[in-house]
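Yeah, one chain of the complex is gone here, protein chain that is, but the others are all in their spots.
Residue numbering begins at 1 within each chain, and the chains themselves are lettered A and B in the order written.
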Amino acid sequence: MKIKPTLENYMFVLPAVLIFAVFYIIPFIWVFQLGLFQWDGISPTRVFVGLGNFKEILFQDKIWWQSMRQAGYITFIALTFQNALAFLLAWACAREIRLKNFYRLIFFIPPVLSEVVVGLVWQWILDGHYGLLNNWLAQLGFANLARNWLSNPETALTTVAIAHSWKGFGWGFLIFLAGLQTIPREYYEAARVDGANAWHCFKSITVPLMIPIAVLVGILTILGTMQAFVLIIAMTEGGPAYHTQVPVLRILASMRGSSRFGYACAQGITFGMILVIISFIQYRFSRQYRRI
Amino acid sequence: MKAEIYHRIKRTTLNLLIHLFLIIVALTCIFPLLWMVSSSLKTQETVFKDMSLIPEEFHFENYCLAWQEGGFGRYFLNSIFYTVCVVLGIVLVSSLAAYAFSRLRFLGKNLLFFMFIAAMMIPIPGSFVPLYVLLNKLHLRDTALGYILCMINVGLATSIFMLKTFFDKLPQDLEDAAKIDGCSKLGIWWHVALPLARPVLAVVVIFNALIVWNEYVLALVIFDSKALMPLQVALMSFRGEFITRYPLLMAGLTITALPIIILYILMEKYINKGVTEGVLVG
Partner (left out) sequence: MRCIFVVLNFIFIFSGCASKPTAVEAPPTITVWHWMTDREPAFQKLAKDYQAQSGIKVNFELYAPSDAYSQKIRVAAQGENLPDVFGILGETRDFAAFIKAGHILDLTPYMDAHSGAWRNSLFNKALAVNEFREANSYGVSAGVYGVPLDVTTIQMLYNKDLFIELGLDPEKPPLTFKEFLEIGKKIEQADMQGLVSGWGETWMIDCLVTNYAFNVMGEDKFLATIRGEVLYTDPDWVRVFTIFKEMQESGVLAGGIVTMINKVAEQLFANNKAVFAFNGSWCVNVYKGMNPNLNYAAMLPPKVADEYPIAIWGGAGSSFMVNARSKNKEQAVEFLKWLTAEKQQAYLAEATMNLPANKESLEKIPGILLQFGDDMDLVTHPNTWGVSEFPLVIEAIDRGIQSIIIGEKTPEELAREVQEIKERELAKKR
């Protein structure tokens, strides 16, 4: 192996690795080892508790696992409702050539808006007494469906999940639309000539070609939604009674509310590990569908 | 004949339904924006009393007030400065690294790439604490450079991932041609790879611009001097300890949302192409 060309190669990755090492690896190690301590974030001394924090998370912290389940539920809604919506809209837009740019702009507005505005608007719409939604339901004759969407334990989580999906579908829409546009028209035309109807075209051409894209969107959705929290704070603060708690909120509560910094770090590491495992499973699962 | 008419009617109704569907969703997307703008034109007293979308009186002076009181001039420039620096920084650093991961060979390549991927998936809670202590030791705390370097790291892993995926799919012919012409590796990167990657770079640009533009916790913690603060921090001054001045806050939020929307409009063509060619695999 020649030395000079290899050195040159290393130069290419050097800036990235340097920045990464200093600003990610070092904090990561600091947080990682802190999970083994009990610390309030202020005192100069820390108490070593070994795996005590992790034991507590795994065996005693019921709320932690409830928050994971709830984040999983929100992610499930995102994977189904959000991505189905994104796909349908992309499919609808792919047919319409005229207003496509207009819709591309409009559908990307929710991701761009700040969570503050989105939280306020949704609260206003969903308010039990004065909200727009209940107002409309009453006008349409469904007054008995009206309820306190965000404070009712049965509806709070689903409502938050839908608000989240609304904010996030823009990215999926973008990717799906681009994907649909790469499918050459000739395929459809050839199929039509062969006598296939619209449903057939969809099933045999669109779906198989879109699967790799759907998998990619799926991975990004899972990673993004599992880590969501700002919108939830703005809408329900994790209530009522833990019904809309998610892992990141629990970590923040440990850090700030209970001043248990070490425990929060342990929670963060546990969360990270779970995400890695999920991504790994998904990656293996998707290998079958991707032509790598 | 009948079949034709039947098909025609079926097609038009289908089209109509599709249009309706698109318009309804589009309306729900525009609604918060309209509400934000309309609230920004009301007063503190009427902002929750007057429930209509079109305010009774138009208080355009809220925008001037928000700009002045929030000290937007300086903070706006700061935010633009940080966003430009970080985006440029990421584009350069990540494209160099992505190109190397894709095209060059060196020891530990796979391990390094794997670490970047893992970083994408593992969030670090409370990372601003070690970052603060670190920047302190490096004497970079309360400096623009320190903040910019931290922000470059935030989007680095995802950007490298996107660009490497793109470079992997790029046909090697153009690069081989350049090599034959005697171009250095750096030259190939600059003259061949980057221009071809323009679409993906557009995605990288808007993705990172959004992150930097909306960031405020790290800025608040790292910066002491007001002169270095970005826009989001100024916005927070309208969310008082007890009183939130909603019309001014909404005016401020509208002003803040505009540059990103403009950037998106500018990048839109490229983004569409970029998503097609860069992000999709297989």
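Definition applied: contacts are C-beta pairs under 8 Å (C-beta built on N, C-alpha and C of every residue); 3 or more make two chains touch, one makes a residue touch a chain.
No experiment lies behind these values; they were computed from the predicted model shown.
Between the chain not shown and the residues B:L20, B:L34, B:L145 or B:A177, the one that touches is B:L145. Of B:K169, B:R198 or B:R239, it is B:R239 that touches the chain left out of the display. The hidden chain makes contact, of the residues B:T12, B:Q68 or B:N136, with B:N136. Those residues of chain B that touch the chain absent from the view are 44-45, 48-49, 81, 84-85, 88, 92, 128-129, 132-133, 136, 141, 143-145, 148, 216-217, 220-221, 224-228, 236-244. Interface with the hidden chain, as seen from chain A, comprises residues 40-44, 60, 123, 127-130, 148, 150-153, 156, 235-237, 239-242, 253, 256-260.
Everything below uses one rule, namely that only the chains that are shown with their structure count from here on.
If each chain is reduced to the centroid of its CA atoms, chain A and chain B end up 16 Å from each other.
Considering their complex, residues 18-19, 21-22, 25-26, 28-33, 35-36, 92-94, 96-97, 99-101, 104-107, 112, 115-116, 118-127, 129-131, 134, 149-150, 152-153, 156-157, 160, 185, 189, 210, 214, 249-250, 253, 256-257, 260-261, 264-265, 268, 271-272, 275-276, 279-282 of chain B touch chain A. The residues of chain A lying in touch with chain B in their complex are 6, 8-10, 12-13, 15-17, 19-20, 22-24, 26-28, 30-31, 41, 85, 88-89, 92-93, 95-96, 99, 101, 103-114, 116-118, 121, 124, 166, 174-175, 177-179, 181-182, 212-213, 216, 223, 227, 248, 251-252, 255, 261, 264-265, 267-268, 271-273, 275-276, 279, 289-292.
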